[in-house]
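Have a look at the structure below before the remarks.
As you look at this complex, bear in mind that one protein chain is not there, while each of the others sits in place.
Chains: A and B, in written order; residue numbering restarts at 1 for each.
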Amino acid sequence: MMVGIPFNVPFLAVAALIGIAFYIILSQRNLIKLVMGLGIMASGVNLFLVTLGYREGGVAPIYTHAPIERMVLPVPQALTLTSIVIAVATLALMLSMVVHIYRHTGSIDSEESRTMKG
Amino acid sequence: MSKIVRTMSSILSLFIFVYGSYIIMHGHLTPGGGFQGGAVFASGVALLIVAFGSQNLHKSLKEHHLSILESGGALIFIGLAFGGIATVFFYNFLVGSPIFGHIPPPGPNPGDIWTAGVIPFMNLAVGLKVIAGLSAILLVMALATTITEVEE
Partner (left out) sequence: MDKLITHSPILIIAIPLLAAFLTPLISRVNEKARDVLVITTLAFVEFLVIILARDIYANGIHIYTLGASSPTLTIPEQYMVPVRIILEVDAMSIFMGIISATVSLAAAVYSLSFMKEETGRDRFYTLLLLMIVGMFGMEFTGDMFNLFVFLEIASISGAALAAFRTRFTDAVEGGFKYIIISSAGALVVLFSVGIFYAQYNLLNIAALAQVIQYTMLDKIALALLVIAFAMKLGGVPLHMWVPDTYAAAPAGITAMLVVSSQACMYALFRVCFTLYGVTLNMATVGWIVIILGMLSMFVGVTMAIPQIDIKRLMSYHAISQSGYMLLGVGVGLAVLGNPEALATYGREAMSGGIFHIINHALYKGLLFLTAGALFYRTGTRDLNKMGGLGHNMKFTSIFFIIGALSISGIPPFNGFASKIMIYESVYRFNPILAVIAMLVSIITLASFTKAFQSAFTGPQLPQYKDVKEAPRSMLIGMGILASIIIFFSLFPGLIVGWIVYPAADALINQAIYISAVMGG
């Protein structure tokens, strides 16, 4: 079953989210904003995966609520869930590192700290 | 926080805990599972942290207890995966046995919890790990920020 990429709203949202995220990552110097940029990027990718799971006429794969013939394959949902779990771990780790950087340098501006250039 | 907030959040957090446990235990039948339920459960902990303050909560909830719980959850999960190694790693060895041995009936039905082999146990293990892990993250981060404020 080939699914081309149709021109519709979720994909525009994906593009917008990832574009915003890249802009934030490349332009912002505040470390918290950098982390937020990565969070937005993760959301964009997750939205992309969930959108891929949409099938015309399919129903959500809830075992006890839906006729089995019309269920969609829950792989994209599983992928998204895994990716959300990983994003939680990454964000927590990054934020705790920001806390440490703030304690050392008294600042969360990447220009202020010595090695954080670029 | 004021007494009203504290009383309300202690009552509300109980409901959140029950709901989180429900999502963990019904993970093999309805949307949800270990991570989602654990996240709901940990949001109850977050409510308590906000209401009582991290230092007060830290008196009764220590990170190293959470760390034991977290390792325990992970060990149960891997242990269950190793349980199937007689055939293949992650093989669902409980299907067909008296414990959770049935296959869930398809189509719209109320759902039978007594199904799906090792999957409910794995959900429970993941749930334990996520509850402990996320609560520990919230607690440590809340503590870290308060300590920084005190220092300044």
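Everything below uses one rule, namely that contacts are C-beta pairs under 8 Å (C-beta built on N, C-alpha and C of every residue); 3 or more make two chains touch, one makes a residue touch a chain.
Just so it is clear, the model here is predicted, and its values are computed rather than measured.
A.B. asks: With the full complex in mind, choose from B:L12, B:A81 or B:M141 the residue touching the hidden chain.
C.D. replies: Checking the options B:L12, B:A81 or B:M141, the one contacting the hidden chain is B:A81.
A.B. asks: Across the whole complex, list the residues on chain B that are touched by the chain not included here.
C.D. replies: Residues of chain B in touch with the missing chain: 64, 67-68, 71-72, 74-75, 78-79, 81-82, 84-85, 87-92.
A.B. asks: Which residues does chain A use to touch the chain missing from this display?
C.D. replies: 1-3, 5, 18, 25, 31, 34, 38, 41-42, 45, 48-49, 52, 73, 75-76, 79, 82-83, 86-87, 89-90, 93-94, 97-98, 100-101, 104-105, 113-118
One rule holds in what follows: only the chains that are shown with their structure count from here on.
A.B. asks: In whole angstrom, what separates the CA-based centres of chain A and chain B?
C.D. replies: The answer is 23 Å.
A.B. asks: Within their complex, state which residues of chain A touch chain B.
C.D. replies: Against chain B, the touching part of chain A is residues 60, 62-68, 81, 84-85, 88, 92, 95-96, 99, 102-103.
A.B. asks: Touching residues of chain B toward chain A in the complex: what are they?
C.D. replies: Its residues touching chain A are 29-31, 35-36, 104-111, 134, 137, 140-141, 144-145, 148.
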